[in-house]
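Missing here is one protein chain; the remaining ones are kept as they sit in the complex.
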Amino acid sequence: MVATPTKPKYDIKDINLAAQGKQRIDWAAREMPVLRQIQERFAKEKPFAGIRLTACCHVTTETAGLAIALKAGGADALLIASNPLSTQDDVAACLVADYGIPVYAKKGEDDATYHSHVQIALDHRPNIIIDDGSDVVATLIKERQHQMEDIIGTTEETTTGIVRLLAMLKDGVLTFPAMNVNDADTKHFFDNRYGTGQSTLDGIIRATNVLLAGKVAVVAGYGWCGKGVAMRARGLGANVIVTEIDPVRAIEAAMDGFRVMPMAEAAQQGDVFITVTGNKHVIRPEHFEVMKDGAMVCNSGHFDIEIDLESLGAKASEVKEVRNFTQKYTLPSGKAIVVLGEGRLINLAAAEGHPSAVMDMSFANQALACEYLVQNKGKLEPGLYNIPKELDQDIARLKLKAMGIAIDSLTPEQEEYINSWTVGT
Amino acid sequence: MVATPTKPKYDIKDINLAAQGKQRIDWAAREMPVLRQIQERFAKEKPFAGIRLTACCHVTTETAGLAIALKAGGADALLIASNPLSTQDDVAACLVADYGIPVYAKKGEDDATYHSHVQIALDHRPNIIIDDGSDVVATLIKERQHQMEDIIGTTEETTTGIVRLLAMLKDGVLTFPAMNVNDADTKHFFDNRYGTGQSTLDGIIRATNVLLAGKVAVVAGYGWCGKGVAMRARGLGANVIVTEIDPVRAIEAAMDGFRVMPMAEAAQQGDVFITVTGNKHVIRPEHFEVMKDGAMVCNSGHFDIEIDLESLGAKASEVKEVRNFTQKYTLPSGKAIVVLGEGRLINLAAAEGHPSAVMDMSFANQALACEYLVQNKGKLEPGLYNIPKELDQDIARLKLKAMGIAIDSLTPEQEEYINSWTVGT
Amino acid sequence: MVATPTKPKYDIKDINLAAQGKQRIDWAAREMPVLRQIQERFAKEKPFAGIRLTACCHVTTETAGLAIALKAGGADALLIASNPLSTQDDVAACLVADYGIPVYAKKGEDDATYHSHVQIALDHRPNIIIDDGSDVVATLIKERQHQMEDIIGTTEETTTGIVRLLAMLKDGVLTFPAMNVNDADTKHFFDNRYGTGQSTLDGIIRATNVLLAGKVAVVAGYGWCGKGVAMRARGLGANVIVTEIDPVRAIEAAMDGFRVMPMAEAAQQGDVFITVTGNKHVIRPEHFEVMKDGAMVCNSGHFDIEIDLESLGAKASEVKEVRNFTQKYTLPSGKAIVVLGEGRLINLAAAEGHPSAVMDMSFANQALACEYLVQNKGKLEPGLYNIPKELDQDIARLKLKAMGIAIDSLTPEQEEYINSWTVGT
Partner (left out) sequence: MVATPTKPKYDIKDINLAAQGKQRIDWAAREMPVLRQIQERFAKEKPFAGIRLTACCHVTTETAGLAIALKAGGADALLIASNPLSTQDDVAACLVADYGIPVYAKKGEDDATYHSHVQIALDHRPNIIIDDGSDVVATLIKERQHQMEDIIGTTEETTTGIVRLLAMLKDGVLTFPAMNVNDADTKHFFDNRYGTGQSTLDGIIRATNVLLAGKVAVVAGYGWCGKGVAMRARGLGANVIVTEIDPVRAIEAAMDGFRVMPMAEAAQQGDVFITVTGNKHVIRPEHFEVMKDGAMVCNSGHFDIEIDLESLGAKASEVKEVRNFTQKYTLPSGKAIVVLGEGRLINLAAAEGHPSAVMDMSFANQALACEYLVQNKGKLEPGLYNIPKELDQDIARLKLKAMGIAIDSLTPEQEEYINSWTVGT
């Protein structure tokens, strides 16, 4: 697509993986018709001409689609990995080699490398930051106040990042507009539920090849992600237990037919544990203590802090890789706890992340949110902004059309009825 | 419970049904532990001493629980039916005979009677109006501006009523506070979804005794009610088609595994049609035209206007009762359309309405919303108010406890984490 | 249909219910296209001319269809109730008044009446006995050996009856052919699973109006009936526990996502208990002992012996009707056990039995099995016979056609392939 890109600077695993990456990116693009249409418009309208943009994302085939669309729109875009385990090295290679996009991401990179990449992301002096978990924004605020004048705004992909942005807002340190991509209907209804749902189970199966039918699966958290994971675990024949801290969600889970109980009790019954809470140490030493021999634990929440692996590691007499992405911690008692994907997002560690069909809508929101920030440069107060309802609905309409689904529209009579209170029984 | 109630004025079917009503009200109360606890507190604290209260509700065993709790709290309460078909005559009798509550409601009452009851409800000069569909409030505004000084506020039970209140607000005619009970989490998540879901299918089965497995069910609307109905129809083995006007909900339905299409197309495929849209004429002559012979249509939305029965009746060469609550309209072509419950709420017409277990939470919200209005008398601007979050959560907590379910709470470490943005990856 | 039937002898509740019965029988007939086609053929061919036939069945609108078809085929048919609680009195009235069929069945008849009806059934000197649970056949063998020369054969409807016939065969007392209707694919796959499934839950809801979502349902037995009940209980939002004695079925239940445990353990957790085992005293004093206060128990197996109500009654300090078909047994400890439908088939006691759409196939099997016995009179050794495969498939084909469903057929190439072992990989 891009004729002869200048080879940019980069820090990736192996540039020779580009051809394979290209093949996979093209495949994913087939399932991303909404983003494709946006890219085509961007290519004509160049909304990002002169804009420096830093994106901190999972470096997957879908993110490639977003990066390519932004670049098509004129952005000077740079990409770093938001998670050490989620990078697809062939995708990184293709973005560098075929699209001339600087990428700093290696699957399995250590913490030091990750943090150095965050610094590079900020060295790019971005006008717009696409963030996923709010690490780049947090570093900007803590360490680079002098770059604030460059900033037009940020867009945030994930629940975890939104929680942090709200805390920043409360502390008065968020001094620019932030677009809440996560809460767009066309994002969290689909990506968090159907995307996380399928891909989490996919990750578990690829990591372990265990039969889920007849297993007890414990899902910690019944937000949109947890709902999706519980639904798919049941769909594969597991008997699902849900743990929650919110009483409303707990009743929802119970009325959806799941068992609900505290983790201390669930820990004794589960065969597979999946955390999707957005909080830390949801599974702790007291829980490992009472688990069955061979219990499997994994995480599908944003950060790798939901399972207290440090404590587990400290206790273990042996830690052994028993399959790819699968480590057996043997406790002094002889009991084993099997940890999948090192407690990082299992769908990205052991599988390929969210399927393209949902990321299509999520990244359409990202692309349009960036455009919105540019269009409203200087007009928006610092704060957290929802994606405008009409953008959200436009994305949904494009998606439906691409799925080949037609729906009804209001008749004039219905339009009138819905807007009137005088028409009675 | 009430020692020797003065027999109030009333307009009900048969006072002799009281004993049977008592038995059924007591049975329902077993599933309503939250409302029971509120009633016990009300009995001590008498928050409604000196308050005149008019409630326009479906007169069911669950509503009886609410009325009894309000009266226990000192209210001078009067009850009318919000729907001509939903009244349980034995319940009405018991409320009059055993609890001394004036009731104006008869199953099958005609429109004139219904409207005369609305007038009686307003003659009561209420301070608080519990409304279900906003008919009493609309009449108050249109015809009784002089009673406005009496009004402390209203509480509204249903989506349809909320839509009307918003229209009133836009037109500037809503001059007092209205509590949005419908949108409380502990209301619409449960009542609209699990309550409408089960009871709608229950109504269809009682009316027809047909096997749902292998039938094509068309659900019009995929809001909370529609989600519940579609889920339960599938749960009984039906193949479900969803129709929608909202593109986001349409994709949700598709990703939940349902077929989504315009009604014009669905009309040709359905065996059973269920409308839950809150709008009018969702099924129209053009749809009847193409339906299969013997297609069954019913409604579970608030008003009986979702199916255009007037047009159907005008066309029909014969209308014949073929079972209770089941009428066969024969068209000139010889094709038959079977209408259940006269197009009124099928779960109330042919079954017993929402099960007590969900109404427990809905009516706990009603009771606490009324108390909130009294406590904040004179302090609230005209407008639509959400149930305060902490009341909502309290109700959920009481419910969980009654269900015998314990859940987790945040550890201090987690509490800190969730409120901090500086703790990173 | 039948011009001026001679009024036969009968023992029913009220002949004046005939009109209502007619309306309901006609409604059911709409869902029974297969039996209708058989009836039309019978009316022309008169296969039962000169044949005396006794049917012991649940007297429902569907059985009416069978009786009418047999009579149309020339049979001198007499009908008694197979279960004291399942009789629909209006149907009995219509059969007598409008079709001239002698019926001996009253809803709620006592044991003495039931046994006197069995004697009347045998006094009819039947050539063919349609049995449901094998009571008429057992009585014939025990008390009426002198009538054996009349007997052409019997047809048996239910698992329970088949088990008894096998025991008779082992004991050498079954001296005539018995057609195993129960094990026809078009019978037990549908009637036992989808029919029992939906109607059992329907019966529970009509009896109690409780919300199933969030309840723990214990299903005893995971045969075809139990599979259907468990599937539908889950479909309505219950969390389902299965108990079994067969290890293969127990693993099936576990891999279908249900919890499996002994009744002694399940008894402590259930909110609703449903027995469908075909065995006796599946719920016993030791189980009542540990149940929760307010636990509901019911049965959907053929006989009312699955729950040991005698022991429960002996222990109870009070037994009280709290709703129709719902009795509360209060134990000395103050704990209550709620028994639905007196432990009789709940789907017939509190609801209307299997929906017509499945009985269509079951009774098509009955009708064809009777015809087969007549056609093969004198040719069949004593023993238990399966419905011939081609009859079974014919019924399925007629049903599919009536459902508007077309399917594939083998191409000649496929036909050849499936019959050859030499065509390899």
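Chains here go by letter, A, B and C, matching the order in which they are written, and residues are numbered from 1 within each.
The working rule: a residue touches a chain if its C-beta (ideal position, glycine included) is under 8 Å from a C-beta of that chain, and two chains touch if they have at least 3 such contacts.
Note that the coordinates shown come from a computational prediction; the quantities given were computed from them, not determined experimentally.
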| item | value |
| --- | --- |
| Touching residue (missing chain; options C:Asp76, C:Asp90, C:Glu109 or C:Glu244) | C:Glu244 |
| Listed residues A:Gly50, A:Gly108 or A:Gly294, member touching the removed chain | A:Gly294 |
| Selected residue (touches chain absent from view) among A:Arg24, A:Lys107, A:Lys187 or A:Arg249 | A:Arg24 |
| Option from C:Ile38, C:Val216, C:Ala254 or C:Met291 whose C-beta touches the chain left out | C:Ala254 |
| Absent-chain interface as seen on chain A, which is shown | 23-24, 26-28, 30-31, 61, 194-195, 197-198, 202, 205-206, 208-214, 232, 234-237, 292, 294, 321-323, 326, 351-352, 354-358, 403-404 |
| Hidden partner interface residues of chain C, rising order | 111, 114, 133-135, 138, 142, 163-165, 167-168, 171, 185-186, 189-190, 193-194, 243-248, 250-252, 254-255, 260-263, 265, 278-282, 303-304, 392-393, 396-397, 399-400, 403, 405-411, 413-414, 417-422, 424-425 |
| Contact footprint on chain B, counting only the chain that is left out | 211, 213-214, 234, 237-240, 251, 254-259 |
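What we mean here is this: only the chains that are shown with their structure count from here on.
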| item | value |
| --- | --- |
| Shared interface numbering between chain C and chain A [over half = same, under half = different] | same |
| Distance between the centres, which are taken as Cα means, of chain B and chain A, whole angstrom | 38 |
| Junction residues of chain A - those touching two or more other chains | 251, 254-255 |
